[in-house]
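As you look at this complex, bear in mind that one protein chain is not there, while each of the others sits in place.
Which chain is which? They are A and B, in the order written, and residues in each are numbered from 1.
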Amino acid sequence: MSRRVAASSAIACVLIPVLAAMPARRPQYGGTLRVDIGATLTSLDAGQGRAGSGEEAEARAQIESLIGEHRQSAAADAGAFRVSEWQPGKLLTLAANEKFSGGRPYVDAIEISMGRNARDRLLDLELNKTDFAEIAPQDARRAAERGVRLSVSQPDELLALVFLNSAREKARTQVREAISCSIDRGAVVSFILQKTGEPAAGLLPQWVNGTAFLFSMPASAAAGVARAKELLQQMAGPTKLVLGYDSADALEQAIAERVAVNAKEAGISIVTLGIVTGKTASDSGADAVILRLTMNSAKPRMALTDFLSELGKLADVDGSALSDLATTQDIFDRERAVITDYQVVPLAWAPHVYGLSGRVRDWTAPGPAESWPFADVWLEQPAASTPQ
Amino acid sequence: MTFRSKLFINFILALLLSVALIAIGVTLITRQAFSQLNREHSEALLAQFQREFIRRGDEVLHRVKGIAEEQATTLMAVDLSRPNSDVSVYVNDARGVSQSHQLDFLDFVANDASIISSQENPARFGYKMDWVTQQQDWGTRGAFLMKLDTQEGPQLGLMAVSTVRVGDKNLYVVGGQRLDKKFLASLVLPAGMRALLYLNLQPEFQSADLVNEDGPAPDAERFATLIQKEQQDPSDQSERIVWSVYPVSAEEFHAIPLTGRSKELLGVLLMGSSQNAAIALERRIRWLALGVAAAGLLFGLFLSWWAASRVTRPVQALVKGTKEVAEGNWSARVNIRSGDEIGQLAKNFNGMTEQLVEQRDKLVQVERVAAWRELARRLAHELKNPLFPLQTTVENLQTAREHKPEQFDEVFRESTGILLTEIQNLKTIVGRFSDFAKMPQPELADVNLNEIVRNVVKLFDAQFSAVGRPPITPELHLQDDLPVIQADATLLHRAVENLVLNAMDAMPAGGVLMLRTSHKDSEVRLEISDTGAGLTPEESERIFTPYYTSKQHGTGLGLAIVQAVVADHGGRISVESETGVGTSFHIDLPVKPPHKSTVFPIVFEKKEEEA
Partner (left out) sequence: MRHSCRFHFLLTICVVLFVIAGAQARAFRQHTDALPKVWNDLAAELADIVAAMVSPAHPVNFEFVNVSGLGAAGADAARAALEAQLAHHHFRIARSANADTALRATLAESSENYVWTVEIRQKDSGHAEPQVAIVTLAKNALPNDSGDGQTVTLKSQLVWKQAKRFLDFRLIGGDPAPLSRLFVLEPSLLEVYDSKNFEWELQNKIAISRSKPWPRDVRGYLKGSDDKIAFAMPGISCTQTSDAIPAVKCEPGPEDLAATGAPVPGIEVGEAVNVGLSCGDARAMVASSVGDWTQADSLQGYIVRNNQAFASGVASGTAVAFDGPVVSLVQDAPGTNAVRAVVRNLKTGNYEGYLVTASCSQ
């Protein structure tokens, strides 16, 4: 629709015919959803599950949920999409499965560009070169300031400091507690996570079990440091630990460095160590590591069980599963038993943050372990002629 | 050492001294000059460093001010000036801004001194940087040095602070550049000079903290002393470091303290100046000087020798003349025609020798007369003794003929016996005189003195152990390698005989007769010693006087003959004696007798004439 300037030249106004500018209320079919991911997948073999690095495992799982088991089948029992083009490590194109039992997806295709790092994903969103990309939580605020449309999930990723089994002798309870007290979690969330997340004193966020507020943190950073110094006064000799982090993860590095700074104020010397991808934490020589644990379920029992299982592989934590009949009280008691031992020091919960282009409609952020609802997403098509 | 040699040596010494003094002077002056040059170089370099330091500081200040004046910073300050402003949104700003402004360090600090964003320590957001807010006049202050705690450890930075004021609140921009090897690389150094930077970040000296433009400096521990001196007393100091056994490897290092705002020592700049060129040049000059000195010395040697020769030639002539005179050739003359003192000396010498000859002739005349008088006296004395009994005997004969004819035969017989005896004595005396007078001049030939001694001893062998007398034991101590002398063997044999006889006469009770020969320099010595009664000093003085004898019998000419023989051979004879011990006669003969001269044995010992 063209713009008509009003007959009266005394008024300069911009008229936009409502018909042309009216956003559609019903989903539109068509279009190709452009997706950027950071992982570089070289194989789509079925059954690999969550093999590979965290990013790769997540991407693989998401793609598998879109295409189902019969990757290239267009049968009703296949996935909502099928593989139509595959350039290993570079580009994966999925076409809508016309016969999908849940209804043909609105978009015709999904074009997944692989190997896009966080900065490139953000730029693509700003420049409207992609429709969907996951954004690091600490970049969310800056992305919003630059006009990127964001969708933020509930906090479902725990950032924690975990003392390894190997450091049991070196890092005694008082030291662990002192480190826990000295950490300014508020600053971690405000500055490092840029307020995209919540300080954590327990393993499960409030929205999952509802008891996160029962785990206390020091009233202030100064109080925490004072308490840490009080604990360390009872120890003889200086304390020095090595804190490892994934060298490819800027967030873990920033958190590790901040923990070291906090601990130094309390009198504990912490040296940070970047652990290269592929090397295990226990082989790295670190006494503790920064860990990112993503929830695999919104159910508190399953989420905690899964956390404890992962933690039990690294730290002196009871990794056994909770009973199916575990109540909120049971879950809380089990959680508190882990926390009060200070083998695991929760730091913050972070959400998943997704950047969306302006034309993506009906997107809702998936919950823990839920797949990207690309089958429900539709793209608003532009008008035939753009009014000026 | 000859006069010429002494003169020559003196010339050389004077020359050497002069050359040495000049060389030392040149070396000292050169060294001073180089030191001065080094000092000037170092001062120039120091000035350059200070200019560079100031320039770098101005650059840092300019960049920090640029950041403070940027709109984004102003907006940040405005935002932070509001109550409950959200500081967290700026936590990552420092990194990007520092990179775009090429700063190694950058901190945004809020009004309450809390760090908003830090480039060098991103995790220190929220912590206080109190020193920033304690200073109120950052606008008037320039850049300064500061120690920063970074993730990579302590580092040294050239820092500046700029303030953005909004309302009553300040936003501080603290930025700087690392002072490290890159700074050193930016210094333009003349050849032979280098710069090192010590980052005084630890209380104790750390080798790793000493850097050059390429990184950690090698052999850093050699600088420990200088650095420690700086740490104790931060002031301009210097030290010479010799890197190897060769002096040319030396380097002179000037240490310049780099202090922070509170005058604490944060770093030390070491400006090294290689002494290689200086030492090499010094050495070159020294060698040149030595070469010149050697050449001069050689030339001086030649010149000195020629000068000495010229100067000493007349002296030599004089010496030769005096030597001839000493040897007896009193008619020696020195032919020197020179108007100077030497010429005068030669003239005087010639005059002196002429006079000597005249005097000698006169003396010879006088001595001849005296000798004749002495001879006549001696003769009279000697003859008088036997003549008296002759006279008495003849008078007895006369008396007996006249008065006692009956006893005349007996008196005649006694008297004739006495007359014959005394006539024999007279004949002996005359014979001795004749012998003494007839003593020929020695006919020189090669003579082995040891052989003569042996022959003489062999001659008297029987007498040494004659029956009826106490034995005399001869002891021969003859040097085997006694050189052959030029002498008259017969005369020497006679002299030795006389001495042996004399010794035998001195040992009536027997004893030891020791004969020793030895050689020293150009003379041979014969010692004949006895173990007789010895001589008194008076006897020793007169012993060589003809007709003086201490014996009951004898003419007293034996030792005089010995003395005459010795004198004819150009030798000397002396006696040592001690009463009760014995007497030793020492004869020194030259291997080659001197020029024949009229040698008249001078025997005057006693002053008064015998009656």
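Annotations for the structure displayed:
In this text, contacts are C-beta pairs under 8 Å (C-beta built on N, C-alpha and C of every residue); 3 or more make two chains touch, one makes a residue touch a chain.
Given the structure is predicted, the values throughout are model-derived calculations rather than measurements.
Shown chains touched by the hidden one, complex as a whole: A.
Across the entire complex, the residue among A:Q234, A:T277 or A:Q329 in touch with the chain not shown is A:Q329.
Screening A:Q154, A:S247, A:S282 or A:S371 for touch with the missing chain picks out A:Q154. Contact with the undisplayed chain is limited, among A:P27, A:G186 or A:G210, to A:G210. Taking the whole complex into account, subunit A touches the unshown chain at residues 1-2, 4, 6-8, 11-23, 25, 154, 206-211, 213-214, 298, 300, 327-329, 332, 336, 340.
Here, only the chains that are shown with their structure count from here on.
Rounded to a whole number, the gap between the C-alpha centres of subunit A and subunit B is 95 angstrom.
The part of subunit B that touches subunit A in the complex is made up of residues 86-89, 91, 121-127, 151.
Chain contact summary for the complex, subunit A toward subunit B: residues 141, 145, 184, 187, 190-192, 194-195, 221, 254, 257-258, 260-261, 265, 272.
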